[in-house]
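Note that one protein chain is taken out, while the other chains of the complex remain in position.
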C-alpha cells in the first residue's frame, strides 16, 4: 500500500511541477535575457539553443503529423474521410466536436439517495443529479456504446494487470536473484516467446477457442484476462528481471542483517526499489488488455465487447465512418497517453536495461 | 518406516532438485499459466501441420494424416521462397530504418540544448496507445496511389510527380518500411532515450577535451554506450518485423501480385483464403522455427539472458 | 388412469453445450399458436447504425408478437467469429450475411438444412433468391433482399443518366481534371464491382454448374478491356473503396458505380444523387453484374434444440415475408426486395427501382465453395494488368492456374 | 555482546580455484574492537560476510558467544553490519531505515521502536534528519545513519566493511573518532574491515593483518608496528612505508657489518650480531627501517651518505626521498629542508632495525614477541 501512496504522492509532485513549468521557464527566460544584457550569457549560445529547440519541435511535429491529420478528420464531423480529393486541410473546414460527443455520450451521474440509520431516525442525503455533459444539449441524439465498452475494457484490463503482476513479480525476482535448476532454460524460453507468441495464425485461434470452450470459459472476461496475463508473462517477466538485476545486492543483504525474512525483503525492499520496473510492466500488461483485438473479438459476445472490438465494429462492410472512427480511436488512446505522461520517468528508467551495460 | 525414511533421504539427496531450487516454485505459476494457454494451441498447430485439414474436414474430425506432405508442398513452393526472402529483406531494411529513426529521435529529445524535452517525449509515444489496425489503416490512406493521397500531395507540393505507391513493388515495399518504422518508433525511442540517459557524461567530457567534435563523440562515446540496449531492442523489433502481417495485408495483401507477400501473409493466405489449414499450419511453424532460431542466436550472441549472478 | 406426459418433444435443457450465447431456453408453453415450446435464439449481424437499429426494432416486434425471443447481437468481424465459434460448437443460431458463404459454410458443416422444417414455400421468393439459399439440395437460409451495383450520378453535374458507355465517357471526359481534384468516375475496382462488364460479352468468372473458370475467355477479357479503356482513365489512381467513394461524396465526380449501401453516405454528404442502371456497351451486350442475396443463415446450433430451431425458423419466415419490414428496408436502406409479392408489385421507391433494374440484369454470385478462391487471384491479375506489369491474356491465364492449384 | 570465535574458517570460490580465506582462526573477546586490514582482495570482506552469514564457509566454524552459528541464517544471528556504500534503503526515511531492524527482529511496539530510534539518533546527532530520505543526506550524514541503524539494534556483534572509505579525508578522521567514542560507550564486540592501515592502527584494540587469504599477524597496534612478524606486515603497517634494503652480513670480528654493495654499510653491535647469527645462517638478509627512525647526522659512526631526491613537505614534517634505495624515505622535522640534489648524511639506531629472511620474509629477531603478540592463535 505504501507503494501506492508513494506513487500518488509522486504523481502529485509531477502535476505540481507541470503546473509550475510555464512560470519557471518564464523566469529562466528573464534571467537569460538579463544575462545577455549584462554580458553574462553569450547571445550566440542562446540563439543556438533556440534554433536547436525549434529543430526538435519540427521533428516531433513531423512524427505526429499523421495523428494530427486524423484529429483534423475527427473534428470535421460526418462526411470526413481519410481521403480528401480537395487537397490537404490543416484545419477542419467546419470544426465540430460532434464526433467526440457521439463517442463519449452523456456524462450524467444519476441522483442517489444515501441513507443512514441513526437510532430510529433515518438520515438521508439525496445527491443532486450531476450532469457533466448532456450531449443532447449539443444536438447529438444517438451516441456510441463507448462507455459500455470502456467498462468492459476496464473489467478485462484490471484483472489482467493484477493477475499478470502476481505471475510476473515472483518469477522475475527468482530469475534475477536466485540460482536454481532450469533457470537459464526458462530465461531463454521467455526471451524466445517474447515475440513469437503472436502471429501463429487462424488455426491457433481456433485451437485457442476450442480450449476456452472446453473449459466453458468462452465469453468470460476473467478468462480473457487470464489469457492476456499469460501472454504477457514472458516479455514482462524478463523485463522486470532485467530491471531487478540493477538493484544492488547490498540492500538485500542489509535487510537480511536487519533480520528480515525473505518475503519481507521482497515486499519491503525489492518491490519498492523496483518501482520503475513495476510501472513499466504495469503499463505493458495494461496495454495488452487494452488494445488486443483478435482474441477478444472471438471470445466475447456483443455485450462484453472491449474498446478495440467496439472500435472495429464501426467499420462497415465497405466503408468506415471516418470522423467517428477517428474520434473513437483518439478517445480510446487518451487514457494511455495520460498514464504514460505520468509514468514516463519510471518507464524510461524501467527500460534502461541497467543490468545489461557492459 | 525405513523405506519411507530412505525415500525421503533419497529425495533430499537427489541432485536434480534440492533446497536451492525452491525459487523455481516462484517461476512455475507464470510458466504454467503461459504454457496452459500456449501449449495446447501450439501442439494443435503442430498436429494440423501433418494433416490435410481443411475447414470442411477439420470441423468434422475427418482430417487425415499426411505426414510431411505439407512441408514438402510448402518448401517446394516458389511463392514461399519469395516470401522468405522478401521477409528477410523487410527485416533488414525496416530494422535499419527503425534503429536510425529511434536513435535520431532519441538524440533529438535528449539534446542538451533542447527545451521542453519531457513534454516532447510524452507526445512522441502516443502511437503506442493506438490499436495497430487503426494506425495501419491511416497509413494505408497516406500511401494511397490516388493523386490526393497524403504522401502524393506532399510529393507534389515538393514539385515531384505522384507515385502509385501500392501498385509498384518497391514503392509498396518502401511504404511498408515507413509504416513499420512509425509503428515501432515509440518503443525504439523509449529504449534509446533510457540508454542515452545512462551514457556517462564524464566520457563525453573526456572526449571533448580530447578534441572530439559532436560527430566524433557520437561515434566514439554515445554509440558504444548505447549499443547493447539498442541491439536488444533491434532484436525484439526484428522479430516484430519478421511477423508483420497487418501492414502488407491492409495495404495491398502483400501485392502487387503477391510480390511483397511477407511470410505470415503468405501463411494466412494459404490457410485462410485458400482454406488449407494443414499447409497454413506448416508455414506458420516454419516461420516460428526460423524466427525462433534467429532469436536464439541473437539472445545467445548478445548474452541477453545474463543477469547479475551470471556476470 | 395414469399420469400422461404432456411434453414429450422437448426435454428440459441441460445446457449440455456449456453455456453458449443463446442464453436461457424457456420450457414448453402449450397454448401459443404454433406447436412446440417457446425458444430464444441469437442472431449475429454486422450491421451498423440505422440498419442495426432497424433490425433490433424488428426483433423486438417479433418477440412481442410471438412467444419466441429474438436476440440480435452485433459482431465486429463476422467471418472470423463464425469460423472460430461455430466449429467449436458455439455461436449463434442464426446470422445475417450475403449468400456468398452458402456453399463454403455448408460444406464446412456450419449450416443446418432446414428444408424439411420450413413452413414457407421457397417459391414466394424470386428465382435468384431461391437459388442463393440452397446448396446441394439443402435450404440453409432465407433471403430478404438483393443487392448489386448500379450507376449513381450527381444530379448537380449530370442532367440525364447516360444510356451507353460512350455517352458516359463523354460526360466523364468533361469533368475529369485531376490537377484540380476533379474526376470523371468513382468506381472501386474489385472483382465483385467489375463483374458486370466481365459478364457483359458472354464471359464469366466461374461457372458453378460445371465448376469451370472463364477468366481467360476472350469474352471475359473484353469486359476487362472495357474497364481499362473506358473507366480507369477517369478514376483516381487508388482504386480502393474509400478513395473512390471520397471523390463522389465530395461532389468531385459526376458518376459513381456502387451499391445501395453507398446511398447513406451520399445522403449525409448532401449530394443529390440519381440512380440508374449501368450503361450498355456497344452492340447488344448488356452489363450483367453479380448480385448478392442478403439472407438469414441457420447454423448447426439450431440442430441441438428444437425450440431454438423453431424460434429461428419462425423469425426468418416472418422477417423475409413481412411486407412492412421489407418495404421499410427498401425505403430506408435501398434493400431490393426478393419477396415476389413486393418485388413484383411495381411501387418500389425510386432508389430501389434503379438498383432493381440492375439486379434484374444480373446473375447471383455462385455460392459454390470454390468461388472463394477466385476473387484474390482475379484481382491480382487485373491489378497487374492495370499497373502495366502484365499482358491481359497471360495474367488471367496465370490467375486461372493459381486458382485451380488451390482447388486441388 | 558476546565473544566471537573463528576456527580454521575457510572459503573457496569457483570450485576451489580461488581460496579467498584460508583456515583463519581468530578469537575476539567480548567488547573487543578488532580491525582487519590488508591489501585489496586479501579476503577481508569475505571473512566479514561469513561472520555475518551472507556467505557460507567452505570449512571451519564460527561461534558467537557459546553458540555455533556456522550454519545459521544471517537473519537469525544477532549481528549488525555497516556497509561500505551504506546500503541505506533509499525509499525509506532515516527513521524507517533505523527502525526496520527493530521491526524485523524484535516485537517492540511501534512507539517503543520510535523511542529507541530517537534515542540512538540523539546519540549520533542526527535527530534532525529522521524524516529525510537518504538521497537528501551528505556522505557524512549517511554514514552516521548507517551506524545508527546498526547501533539501534544493540547486536551481539558489530561488523564494519570499510565504512569510511567513501568519505573525504577530513570527514574520515572525524567519523573515526566518532566510531571509537561509540565503541567505548557501547562496548560491543566489533570486527572492522579497512584497507587503510592508519585507520586500523588507530581504531583497533587489536589488529589483524591478512594477505591472500592468509593471516599474517594479530596483535595490539603498537606491537604489530614495532614487531612486524614479517616483511609484508612491516611494509604494510606504517606510513610512509618501512624502507627495505637487501644486504649481506659480513663478519668482522664479533661484529656483523651489513653491506648492500653500494654506499650503504652498517656495523652492528656484538649483542645484536650474536642474536642475528643465532637466528640465521644466511648471509643475505633483508633489513627494514622505518622512515621516522632515519635521522640526518653530520658525522658519527654508521653514517650513510646519500643524495636527496624529492622533498615532500607535509607541514609538520618533511619526507626526504633518498637514493639509498628506490623509495627510501626519511621522515624528518620540517626544519630539515635540504634542496633536491644535495648530499646529506643519514643514520639510524640499531634498535630500530628490523631484519627479515630474504627468502621467506619472516622476521628473524622477534619471534618471541610475535608469538606473544598473537595470543589468540
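The first chain written gets the first letter, and so on, giving A, B, C and D; residue counts start at 1 in each chain.
We take it that a residue touches a chain if its C-beta (ideal position, glycine included) is under 8 Å from a C-beta of that chain, and two chains touch if they have at least 3 such contacts.
Being a predicted model, the structure only gives us computed values, none of them experimental.
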item	value
Shown chains touched by the chain that is not drawn here	A, B, D
Residue of D:115, D:128, D:168 or D:342 in touch with the missing chain, whole complex considered	D:168
Which residue of A:28, A:137 or A:303 touches the chain not shown here	A:28
Among D:83, D:225 or D:356, residue touching the chain not depicted	D:225
Touch residues of chain D, complete complex, unshown partner	39-40, 138-139, 165, 168-170, 173, 177, 180-181, 184, 195-198, 201-203, 221-222, 225, 236-241, 290-292, 310, 312-317, 319, 321, 327, 331, 334, 337
Those residues of chain B which, in the complete complex, touch the missing chain	200, 202-203, 205-213, 216, 220-221, 224-225, 227
Absent chain, residues of chain A that touch it	27-28, 31, 35, 40-42, 45, 358
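What we mean here is this: only the chains that are shown with their structure count from here on.
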item	value
A-C or A-B - the one linked by more C-beta pairs in contact	A-B
Centroid comparison with chain B (C-alpha atoms), farthest chain	D
Whole-Å separation of chain centres (CA-atom averages), chain C against chain D	93
Overlap residues in chain D, where contacts from two or more other chains coincide	none
For chain C, residues that touch 2 or more chains besides their own	83, 87, 181, 236, 238, 242-243, 246
Pairwise chain contacts under the document criterion	A-B, A-C, A-D, B-C
